[in-house]
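Notes follow once the structure below has been shown.
As you look at this complex, bear in mind that one protein chain is not there, while each of the others sits in place.
Labels for the chains are A, B, C and D, by order of writing; each one numbers its residues from 1.
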Amino acid sequence: MRTRTQSNDHSTSGAQIEQPDWHRLLICWEDGRFETDLDPSDISEFIKRKDHLVWLDIQAPRDEDIALLRKEFEFHPLAIEDATRHRERPKVDSYDGYYFLIFYAITYNEDKNRLQAELMSLFVGANFLVSVHQGPIEAIDNTIKRWQQNEEQFGRDVGVLLYELLDAIVDDYFPVIDQLAERVEDIEEQIFERFRNDALQDVFGLKRDLLNVRRIVAPERDVLNILIRREVPIFERNTILYLQDVYDHIVRITDSIDTYRDLLSSALDAFLSVQSNRLNQILKVLTIASIVLMTDALIAGIYGMNFEYMPILHSPYGFAISIALMVALSLGLIAFFRWRKWL
Amino acid sequence: MRTRTQSNDHSTSGAQIEQPDWHRLLICWEDGRFETDLDPSDISEFIKRKDHLVWLDIQAPRDEDIALLRKEFEFHPLAIEDATRHRERPKVDSYDGYYFLIFYAITYNEDKNRLQAELMSLFVGANFLVSVHQGPIEAIDNTIKRWQQNEEQFGRDVGVLLYELLDAIVDDYFPVIDQLAERVEDIEEQIFERFRNDALQDVFGLKRDLLNVRRIVAPERDVLNILIRREVPIFERNTILYLQDVYDHIVRITDSIDTYRDLLSSALDAFLSVQSNRLNQILKVLTIASIVLMTDALIAGIYGMNFEYMPILHSPYGFAISIALMVALSLGLIAFFRWRKWL
Amino acid sequence: MRTRTQSNDHSTSGAQIEQPDWHRLLICWEDGRFETDLDPSDISEFIKRKDHLVWLDIQAPRDEDIALLRKEFEFHPLAIEDATRHRERPKVDSYDGYYFLIFYAITYNEDKNRLQAELMSLFVGANFLVSVHQGPIEAIDNTIKRWQQNEEQFGRDVGVLLYELLDAIVDDYFPVIDQLAERVEDIEEQIFERFRNDALQDVFGLKRDLLNVRRIVAPERDVLNILIRREVPIFERNTILYLQDVYDHIVRITDSIDTYRDLLSSALDAFLSVQSNRLNQILKVLTIASIVLMTDALIAGIYGMNFEYMPILHSPYGFAISIALMVALSLGLIAFFRWRKWL
Amino acid sequence: MRTRTQSNDHSTSGAQIEQPDWHRLLICWEDGRFETDLDPSDISEFIKRKDHLVWLDIQAPRDEDIALLRKEFEFHPLAIEDATRHRERPKVDSYDGYYFLIFYAITYNEDKNRLQAELMSLFVGANFLVSVHQGPIEAIDNTIKRWQQNEEQFGRDVGVLLYELLDAIVDDYFPVIDQLAERVEDIEEQIFERFRNDALQDVFGLKRDLLNVRRIVAPERDVLNILIRREVPIFERNTILYLQDVYDHIVRITDSIDTYRDLLSSALDAFLSVQSNRLNQILKVLTIASIVLMTDALIAGIYGMNFEYMPILHSPYGFAISIALMVALSLGLIAFFRWRKWL
Partner (left out) sequence: MRTRTQSNDHSTSGAQIEQPDWHRLLICWEDGRFETDLDPSDISEFIKRKDHLVWLDIQAPRDEDIALLRKEFEFHPLAIEDATRHRERPKVDSYDGYYFLIFYAITYNEDKNRLQAELMSLFVGANFLVSVHQGPIEAIDNTIKRWQQNEEQFGRDVGVLLYELLDAIVDDYFPVIDQLAERVEDIEEQIFERFRNDALQDVFGLKRDLLNVRRIVAPERDVLNILIRREVPIFERNTILYLQDVYDHIVRITDSIDTYRDLLSSALDAFLSVQSNRLNQILKVLTIASIVLMTDALIAGIYGMNFEYMPILHSPYGFAISIALMVALSLGLIAFFRWRKWL
């Protein structure tokens, strides 16, 4: 039906060759029977029958897909407009007969060492779910697969579908958070164990990533809070319990992010202090070395004076005595600085 | 009708020659028919008929315009007073039969490299919209033009007019935000890639701009929140959905501004650290150089001593040996500092 | 009746000669007729008649004035006690039949370069206003004068009196805020354009002033918020609109103060950075100079060695060659440091 | 009855000799007649009669006192347990028939230069007040004395007793705050007028004191807010007005503390800047001195070279000329650095 497997490593930036950038998947469930080979123009018929449950997933929507949303579902133009944008803020809008949600799938792309956030628009009605997104989102594919395999567990409630999808999305946040936590620990190690002078840029990049994740997760928490607080007529009471669970996870994630931001800013302070301390220590040692050298040079200078009468000038051991004096003074100074704990 | 095109590059500061500083535009819509050639003194008649929709736009109001507001619309003296000031805070005041709003159009003037904020006062009644402002505001002109061209889309609802206007105003914020984002990135590049010593003043200027934009946008968010939360009898239920959309945009903008402020303050920390680090590195290298020079000078000093008996003093290779000793010591010291990672 | 004009430049601190430190002014309005030559012991009679409007202004209250408040108005002992203190926080207390307000008049004393805050206690009843303060407050005098001259505009509503007074008080804040803004700009200029090493103390003083003004203005905003939100039976609905206007102004003032505090703390960061940068630049130049001098001294030291056989020692051009060598090395080093961008 | 006078300078820490560490005072008022010589076991009888007003004050409670609370008043075990602890947070708990409050008396002990906070537990019933504390609290003694002397002013309302006590407690905070304010000013002076290098430890100690006072005062503000907001059936409406007054004072105190914390953190920034600036200034002057010395040494080094032919070497004025050259160069350099504003 779809050639999705080879498009899994597709990403929004960069040019790939020969990958189907688009797909549309329509599943209709009718009391234990799944149909996937449907004519999209029949959607309006299906969603009228309350015992059907329809999921339409659109990736990289084309004009004909948008037309479907307008004609078959009769969604509000504002919601459709939002669904095709790329930089919307997570939110939930309540329309007559359906909810419009914006959520983000966040993945950590190890190759590019970058976080990627993929916007996902959801239309949730009493017996339909429409998901619209640009790039592929694994959580959607997996949820659909699990629905088809565990039909009886999902029941006929659209709320369970939504829960399974959001739960999969939010569960994918945890590896991202873990990776951020690892980078915080890495930075601490770079500061305290093996000092690296360019940890600063890492701190800055990590701070940017934390800010970006927080900017997505914080409003998503609000979205879930609205869904579980407000009376949502299209969900059953039991579904709210499940969404509460997703909410708890997302609260834990924001908690973690705030903790890491706090730790990161301490790490920055620590880095600056350790860095300036190391430089100052070196300067101190060098300055002490210059004191020792100057003292020796003073001895040499004194014996370089042209007075006619100077002690030991004509003694055969004069030179050796002066060199010994230099060595003795140098050692004495070093001992003194050690004793003063300056070295 | 108006000679507006040549007044488009007009700005509040600086002297231009021969530009019409003033205009007044009155449009009355009556079921599909626009009239623009109207006697202002008939306004009070028009707004009595509920099937009329009137938009009065006043730029750089003169005394006779203020008189119009007082006599034809019978606006409250306080609202009129606020409409003619230049430094009001965005707000919405509810009067009997109309709302008074203050909003700002923000543009980025590339020539002067400065943000410009133009105050716009709006009186919104059941079937009229009055906009008062000092300089020209493109969003107003464009919205009027679009109204005249897409009459059927706008309908007879003043709320749609208001939505179209505020949407145009807020859409114009995005390029301003993008320009601020660019400047943040520019500053980061100035810090990490090609260090510029005077990035500090840029940071300061950008911080000031972010604060100023935030000071306008944050209360505008409150204004929109009041409009969509409070029951506003002169808007239809559908209009609220549209205003919600403008609200979402402005929330996204304040989010972005807060993120950029956070990034900017990290950038400042990073700048100070990189700057002090660079200076300290130079000082370190210079101090090491002085250690090398002092060591060599000590050798010279020692052979400048006037002892009668000194080794190799009378050897023909004495000078060469001493110079070789200096070179060897210098290279040894440099190797030592390299090994200690001080260089 | 009063010799107020010569007491206008009176201030709470410092000794002035021969100025009437005290005045009491009692005005009673009775449908278009003002009476000022009244026996204070008749007040209790006047305020019983609802068509009278009484304003009693007391400066530097004496025991007999306090007795008036107690006997004629029968104010609560707590309110009277608060009215005679000097360090109360702005607030509004609701008593039976009247409100007790504390507000501050803030002026900028140019001679002493200091902000002065004068506490003003107000008792606001259905048909009376009592103002108590220590030093003279221009806004009170002006409001009374305007009341006597524009009687018809004020009407018989005590709320309008209160609005006119608070509006005059708050309007006087703007020059103070402008002066603070000017000082912030002055400090920025001191940092970026012509660096002044003692800008730090200015920053500190300005911060103190901003904190003090904020400490007065923030609770005043709350006072006005209470007055316009809570149902205040002694004001007419229209009066609330006017108080809303004062509220808007005071919100704008607190906004400005917060912005200036933000800018000031950036300015402090900038100052510290610029200051340390300038010092480090100087140290860098001096260190480079010492490197050059040490190099030259090394040459001199080498030719000061006492070896029997040294090149060009006996040449007539030896000295000139060595000096030329020094000059060449110095220029070379300077060129090298320039090329490395260290100078 | 009590030997309290000699126990007034008692404090919780340190060993004193022969001071009655304990006292219990029971006062019963019955329509104008005070009785102090009562059998504690009759308390349960007294508090049944609604026209009696009982105050029981216990200092350094012993087991028999605790038994009194349990048997005569039948207080809840939790409240009794809290009343005998030393580190509780200020709070108000509502039990059946009485309120349990925790408040702190704060005094500044000049001898030890330390703030002392004495926990005071209060049980407030319809016609009784029980105060429990470890060390002596002057405000309690004074309030009891004033009650006995101004019986008619207090009336039969337990709320007035509570107000008088809390007012006395909170009034004692003001000298503490003034002392903190003085220390903030002292620190500013130490920074700007006569720099003291160890001001840092003072800043730290003051910050700790401010935090500790805030930690007591902020929850006390909440306690009072609860008492005046919530309908408290055992107080008369008039009493609320009085408690509002105490609330206002405590709000003013927290305001002040926050201001001083703000000023203190600016003071810390200022201190660090001034300190580092002074050190850098010294380093700059010393570095300039070394440049001057090195220049002179170079001259000496040049004339110390062993070339056969050197100018003025054999002139009788050679030495004087060289010294003059050194002096001239030194003065020239100093003038140059002055001109560059480096000195």
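By our rule, a residue touches a chain if its C-beta (ideal position, glycine included) is under 8 Å from a C-beta of that chain, and two chains touch if they have at least 3 such contacts.
These figures come from a predicted structure and were not determined experimentally.
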For the chain not depicted, the shown chains it touches: A, D
Listed residues A:41, A:148 or A:259, member touching the removed chain: A:259
Selected residue (touches chain absent from view) among A:84, A:201, A:244 or A:330: A:244
For chain D, residues in touch with the removed chain: 76, 78, 82, 87-89, 91, 93, 95, 197, 200-201, 203-204, 207-208, 211-212, 215, 219, 268, 271-272, 275-276, 279, 282-283, 286-287, 289-290, 293-294, 296-297, 300-301, 303-306, 310, 312-319, 322-323, 326
For chain A, residues in touch with the removed chain: 188, 192, 241-242, 244-245, 248, 251-252, 255, 259, 262-263, 266-267, 269-270, 273-274, 276-277, 280-281, 283-284, 287-288, 290-291, 294-295, 297-298, 301-302, 304-311, 342
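Note that only the chains that are shown with their structure count from here on.
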Equivalent interface positions on chain A and chain B, same or different at half: different
Chain B-chain C separation of Cα centroids, rounded to whole Å: 27
Chain A: positions in contact with at least two other chains: 304
Contact graph of the chains (line, ring, star, complete, other): line
Chains that touch, pairwise: A-B, B-C, C-D
